[in-house]
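Before anything else, here's the structure in question.
A single protein chain has been omitted from the complex, and every remaining protein chain is retained in its original position.
All chains are identified by letter, namely A, B and C, in their written order; residue positions are counted from 1 within each chain.
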Amino acid sequence: MARLPASGSPAVPRPGPGRARLEPAQGSGQGFWALAWYRFRHHKVALAGAAVVLVLVLVTLLAGPIAPYRFEDIDLTARLRSPSWRHLLGTDTIGHDVFTRLLYAGRVSLLVGFSAAVAAASAGILIGATAGFYGGWLDNVLMRITDVSLALPDLPILIVLSKYLGGSVAGIVFVISLFAWRGVARLVRGEVLKLRGQEFADAARALGATDLRILARHLVPNTLAPVIVAATLIVGGAILTEAALSFLGIGIQPPVPSWGNMLQNAQDFILSAPRRRPQGRSGPPAQALGHRAGSRDA
Amino acid sequence: MQRYVIRRLVQMVPILLGISIVVFALLAAAPGDQVDLLLSGVPGITPADVIRLKHVYGLDEPPHIRYVKWLERAAQGDFGWSRTYREPVSTLILDRLGNTVSLAAGALVLALAVAVPVGIYSALHQYSALDYAATLFTFFGVSVPVFWFGIMLIYLFGVNWHLLPPGGINSPGVTPGLPLVADRLKYLPLPTLALGLVFMASFTRYTRSSMLEVVRQDFVRTARAKGLPGRVVIRRHALRNALIPLVTVLGVAVPGILAGAPLTETVFSWPGVGKLLVDSTLGADYAVAQGIIMFIAVMAIGANLLVDIAYGILDPRIRFD
Amino acid sequence: MADPLLSVRNLKTYFYTDEGVVRAVDGLSYDLHRGETLGIVGESGSGKSVHALSVMRLIPTPPGKIVDGQILFEGRDLLKLSDEQMRRIRGNRIAMVFQEPMTSLNPVLTIGEQIAEAIILHQHLDKRAAWTRAAEMLERVKIPLARQRVKDYPHQFSGGMRQRVMIAMALSCNPSVLIADEPTTALDVTIQAQIIELMRELQRDFGTSIIMITHNLGVVAEMCDNVVVMYAGRPIETTTIKRIFQEPKHPYTWGLLHSVPKLYERRERLIPIEGQPPSLIDLPPGCSFAPRCPFAMEICVQADPPDFPVGPTHTAKCYLYSDKATEKEKKAAAAAGLAASSLSGS
């Protein structure tokens, strides 16, 4: 991995008096969460993204009541229909209602996305915090592995893996988290290393706090903000990866709908029946867009 | 510098060994091998045949022995034999590597060519209309999956408007030489754009934020205090400092592009190693899959090495380390 | 005395932030004469550095803006010049040295390039001559092996050496005004002594007028002829170097002098200035120091005091020196040591 230029220089400048600080020093009277909420509210893009995500989550969770059909329902008499009041987004090659399947597929996607993010973030925090806090050879080996594996293109390996482990939602979540924890681990390790050198961590040690207490009360809570951002990115990334794998035919298998396998279906159809509009076009992109937007700077 | 490069090259050896072990282990752990597949495919095969075949292929040996044997042969350029294509894996890969590399290189160049100027403009004219447009584009770019965007491109340019071929790499029956190259140029734009979009977006974002950060640095203020005109301050003082970190992003982008290749190539029926990987995985052609992953790993790690070296050349703080 | 070289009149620089308008500099006036070293003293947030960037017209806009005032340099108002005209003054007639030597030089250019570019720009020398001059300047600031070191990059120099490079760069076009913004704050004390010595020597040789911005009263005493003390964006006392230390008139100046421990003075309890510096967003209506002032009167919280003359070349922004203060109040202040105080021995 390329090293970024170190800012460390022989004479560390003291944060001496005379340097202007423009941040409000006193009297604002808010806790950390209040401050975070304040910033978030004033970030229009983040707010818009969050709104989109919220709507999507609600809609997919309520897929049962909302959807007009069951996802496996097939109407062989009504194949490849254009959007109509009966089939809001039309039907696919074998007569599935596209709108219904889009909703259920969203459920699968969100499930995969959130599960992978939670699994990867937990593993990442655990490994990253241990490596960063204890250092030494363990850290060295762990980080070399992460460095190298981060330099590898993950999708090709995922493709091979999911051929055997995929197919089911659980399998896909497992395979995706297998690769997603590395980023979190590296992030947490970096943050922990930085925080460990901060004086409040030393203060806790000087007070006689145990390692566990220092980690749990002082270090990890301070890494959570960037971890949450990274985790939301994992949600988006996992949804895309699942879609990609399903699109290639090695992810979620029909009849369970997934945005990926629906697109695969659509592609076959575009090339074979060129005059129709492809279906599912607003699915994954809008979803992912919401996620990315929502996670940025949050 | 020379010693540094040599040291890094030597370091690549254990890394590649590690990767090959991991990949080999993963494939070995996968249920079902070539013979098991035969078992379900060929009628009338007996258990005795299975034992005999497994022995012929060396599959009855423990995995570590098999790995060592594989490694021995791989070191001599022999990555095994493809069952489906009935060709040596190395020939198979080398035949298609060119297609993938040209696609990836095209995507990278396209991404950079758009991202760097847009990112710089965006940073220097923060909150301008174009900055907002660029930001919006960035969101779009990083959110859109390659395969969806590819299908849309095919649908619009290939199917609806008939401007460009919807897939493939060459029209049938084109004579080799210049006509072939000219013909190829029609097939390149869509997959290149599809593959390059994400990187275009993320490079733009990176250039913009990097530039914004540099412009706030003390030394830029020093340059202004010298009375240098604004463009000189930007060109001589800000730009280089802002673009050096972009090199790091390139290092991360190369594996990313190689990762995107299977999808793009599948969507556009582009005969590269990515599509080959997908096909061979679907067809349980292990030797091919393993070979391709090793090739991709070498390319990714090689790119990383180049990035490190480039960094050393560009940044005097590292050059004089 | 002749006309001042640089004359700042009622300068106001505000920053428009989400939290409100930060009045970083709020009505600063002073004169700088030829060959003079003027100290601008204040704590963090007093507006001394923002003022320096205002004179250079380097305030980042937005959020900052010079909203009022004049900066007369050789009779011309710098605030009325076009960008192009101002550019020709910056680095040429008025140069600046910054606080952080570690980050103020471009890491990817050699120091020769960085010094020479200003010389080429303003003195219209060719590249070769500019580099020769750059090397000469490095010699002037006593960098060993200067002729070879022009080809080195900033990271190959220590903090003290980088500050020398900054000074060489600033003086390379022989400016008439040098603004030094806390040039020694980031440095160790023995290195600080080297730099102060160097600046004094160069001022003798080049005859540059210096505006020395610092929070360190010792540095002021060592280098300056006259002093402006700033508090919360406003100048509260202006006088000569001797009078500021012997007869500080403003309660803040007085408090500042008593709150720092002295190296060669009998050990006694320090008299701190109580309370915290005010936020520059919600300044109190009266004197901004009134909430911390031990001598504050009723009028002090109602109206911002103007400058009162308290000596031939001495003004203080304090109602104690007006007829608003009763004899009793004046006496109380005098009894506490203010006004009549001369720093015994020190």
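Please note the rule applied: a contact is a pair of C-beta atoms (placed from the backbone, for glycine too) under 8 Å apart; a residue touches a chain by one contact, two chains touch by 3 or more.
Assume contacts and distances are computed from a predicted model.
Asks: When you check the chain that is not on display against UniProt, which of "Na(+) H(+) antiporter subunit E", "Cytochrome c oxidase subunit 1", "Monosaccharide-transporting ATPase" or "Dipeptide ABC transporter ATP-binding protein" does it turn out to be?
Replies: Of the names offered in "Na(+) H(+) antiporter subunit E", "Cytochrome c oxidase subunit 1", "Monosaccharide-transporting ATPase" or "Dipeptide ABC transporter ATP-binding protein", the one UniProt assigns to the missing chain is "Dipeptide ABC transporter ATP-binding protein".
Asks: Among C:53, C:105 or C:196, which one is in touch with the chain left out?
Replies: C:196
Asks: Among the options C:17, C:70 or C:158, which residue touches the chain absent from this view?
Replies: C:158
Asks: Among C:270, C:303 or C:335, which residue is in contact with the omitted chain in the full complex?
Replies: Considering the complete complex, C:270 is the one touching the chain left out.
Asks: Touching the hidden chain in the complete assembly: which of C:22, C:78, C:199 or C:220 does that?
Replies: Spelled out, the listed residue whose C-beta touches the missing chain is C:220.
Asks: Even though one chain is hidden, which residues of subunit C still touch it in the full complex?
Replies: 43-44, 158, 160-161, 188-194, 196-197, 215-222, 241-242, 245, 255-257, 259-267, 269-274, 276-277, 343, 345-346
Asks: Tell me which stretches of subunit A touch the chain missing from the display.
Replies: On the subunit A side, contact with the omitted chain comes from 10-12, 14-17, 23, 25-32, 35, 140-141, 144, 198-200, 202-210, 213, 217-218, 221-222.
Everything that follows uses one rule, which is that only the chains that are shown with their structure count from here on.
Asks: Based on Cα centres, what is the most central chain?
Replies: Central by C-alpha mean position: chain A.
Asks: Between subunit B and subunit C, tell me the centre distance in angstrom, where each centre is the average of that chain's C-alpha atoms.
Replies: About 55 Å separates the centre of subunit B from that of subunit C.
Asks: How many angstrom lie between the CA centroids of subunit A and subunit C, rounded to a whole number?
Replies: 51
Asks: Can you list the subunit B residues in contact with two or more other chains?
Replies: 244, 315, 317
Asks: Spell out, as numbers or ranges, the residues of subunit A touching 2 or more other chains.
Replies: Within subunit A, the residues that touch at least two other chains are 5.
Asks: Going by the contact rule at the top, pick out the subunit B residues touching subunit C in the complex.
Replies: Residue positions touching the partner: 217-219, 221-229, 232, 236-237, 240-241, 244, 314-317, 320.
Asks: If you look only at subunit A, which of its residues touch subunit B in the complex?
Replies: Per the touch definition, subunit A meets subunit B at residues 1-6, 45, 145, 148, 150-157, 159-161, 163-164, 236, 240, 243-244, 247-250, 260, 263, 266-267, 270-271, 274, 278, 281, 284-285, 288-289, 291-293, 296.
Asks: Can you check the complex and tell me which residues of subunit B touch subunit A?
Replies: Against subunit A, the touching part of subunit B is residues 15, 18-19, 23, 26-27, 30-31, 139-140, 142-148, 151-152, 154-155, 159, 166-167, 244-245, 247-248, 251-252, 255-260, 262-263, 266-267, 274, 277-278, 281-282, 284, 289, 292-293, 296-297, 300-301, 304, 307-308, 311, 315, 317-318.
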